[in-house]
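Just one protein chain is left out here, and the rest sit where they should.
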Amino acid sequence: MQGAGIDAMLNSLADIAPDLGRFAVEFPYGDILCRPGLDLKSREIATVAALTALGNAPVQLNGHISMALNVGCTREEIVEVITQMAVYAGFPAALNGMAVAKEVFAAIDRERAMQQ
Amino acid sequence: MQGAGIDAMLNSLADIAPDLGRFAVEFPYGDILCRPGLDLKSREIATVAALTALGNAPVQLNGHISMALNVGCTREEIVEVITQMAVYAGFPAALNGMAVAKEVFAAIDRERAMQQ
Amino acid sequence: MQGAGIDAMLNSLADIAPDLGRFAVEFPYGDILCRPGLDLKSREIATVAALTALGNAPVQLNGHISMALNVGCTREEIVEVITQMAVYAGFPAALNGMAVAKEVFAAIDRERAMQQ
Amino acid sequence: MQGAGIDAMLNSLADIAPDLGRFAVEFPYGDILCRPGLDLKSREIATVAALTALGNAPVQLNGHISMALNVGCTREEIVEVITQMAVYAGFPAALNGMAVAKEVFAAIDRERAMQQ
Amino acid sequence: MQGAGIDAMLNSLADIAPDLGRFAVEFPYGDILCRPGLDLKSREIATVAALTALGNAPVQLNGHISMALNVGCTREEIVEVITQMAVYAGFPAALNGMAVAKEVFAAIDRERAMQQ
Partner (left out) sequence: MQGAGIDAMLNSLADIAPDLGRFAVEFPYGDILCRPGLDLKSREIATVAALTALGNAPVQLNGHISMALNVGCTREEIVEVITQMAVYAGFPAALNGMAVAKEVFAAIDRERAMQQ
């Protein structure tokens, strides 16, 4: 998830499970994503693929599509990753993942339109 | 899956469901993987991630780890993708995916040793 | 999905991933559902069963319950398929699938009432 | 699910699939949960863990978190069970489970505040 | 599962969890499969579809493919159900399901050859 998404998650967990919030930042961001063996763009492609295939985490998929855009993925690349999941996880998973991507892209477009 | 894996799949299906074999080649390889919007290396990273996360297809994961190596992924990059899945699909999924990668790497090393 | 559901899906994908929409029609409807080896009613029973068991695609389950009715399934048969999934995928999956069936049946009843 | 949740489920199924409702009470409550080999608190811990890990049944998880509280689990224990699922099913499953727990706890607090 | 499969399951559970064995017969066979609202052939089509899609129970899928044949499904119909699951659960699930069907058909052929 990108910065805003992480802050929202931490705020949401602050009064019930702050340690889960801490683990959910420290392990992925402190231990994994910063490892040198794989570039950040490839890591986000992997995460978008996995969350689309698993299909149980639309909020997190939303955050990682945003993050993928932030680390250099194009919208077309994200659309291709999600489309490809039809092969490995079936069409419903791909269609539901694409619906999340559509929301993310639309939210960015709305925000840009408002800033002009 | 790489060439040998695809041939094995088609042979295995020839007497029971040749059309499933045909679809399993035509749709991923004819329709999806050759699309221009995403490079083949990123596509294999996405597939290795998804199959590790789903955890229900070790044979196909084996084939796609081989294919990832063939299209330019390093072993280290594959290890990183699978390790990262611990975050999104849990440690058992990552550990089982890594066991498949270990088999693939060992099979390649054995084959190389025999060729020398 | 029945006609209206397919059109909605294609419209929704038109500006982001029209090719996924095309694949999602061509592969199931062009390649699979029209095959002679299994009647369409049995095919929809299989799909309603699978989507109930997987539990990750309520929108698609909704569409396929409608389609099952259109190709000759009775409401009672659909209720039986979903109930049976409690055995193989657990009660939560069956209960969530039944909630989708209830929505589909109610929508049809509302539409019929309005047409009178 | 606790009493109110069970009644809501039975009412919801009454006109479409009353037998699924009957099975969903008789099998878990009549056959399983009352068995002597495991105390009810441990049984609810097991169910909260499984529904968090599976991630496909937020309504049922809501009901079982309530029931866990009713049979003696503390909020802290429920938070720990859900947190632990990050290890075995990944962070998205744990975060989504915790969001359900947060709703349950907030609903109880609101109800208590209204009763005073 | 057909008769031999059920006996094997009950024998396997006899010394560890005989009640699970009893439930696994009583609930599906005593409560569900005998219900009048859906014919037994359609029920087995639904189960083969669901177990192929879930992908976590090859032993049970094996038993239900045998049972489907016993209640009137042709091999072609079973092949079609499993092929169709590529659409809804992805190709790996369909390919793994087909491998189980291939085993079942081969075992029947071997048995027939030995009886002649």
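All chains are identified by letter, namely A, B, C, D and E, in their written order; residue positions are counted from 1 within each chain.
Rule of thumb we're sticking to: contacts are C-beta pairs under 8 Å (C-beta built on N, C-alpha and C of every residue); 3 or more make two chains touch, one makes a residue touch a chain.
The structure presented is a predicted model; accordingly, all values stated were derived computationally and were not measured.
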item: Hidden partner chain, touching residue among D:D19, D:E77 or D:E103; value: D:E77
item: Residue among C:G21, C:G63 or C:P92 that touches the chain left out of view; value: C:P92
item: Residue, one of D:V71, D:V87 or D:I108, that touches the chain absent here; value: D:V87
item: Residue ranges of chain B at the interface with the undisplayed chain; value: 55-56, 79, 82-83, 86, 90-96, 98-99, 101-102, 105
item: Chain C, residues in touch with the chain not shown (by the definition above); value: 53, 85-93
item: Residues of chain A (touch criterion as defined above) contacting the omitted chain; value: 19, 23, 27, 31-32, 35
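As a working rule, only the chains that are shown with their structure count from here on.
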item: Result of counting contacting C-beta pairs for A-C and A-E, higher pair; value: A-C
item: CA centroid of chain B to CA centroid of chain C, Å; value: 31
item: Junction residues of chain B - those touching two or more other chains; value: 19, 23, 27-28, 32, 35, 51, 53-54, 57, 60, 85-89
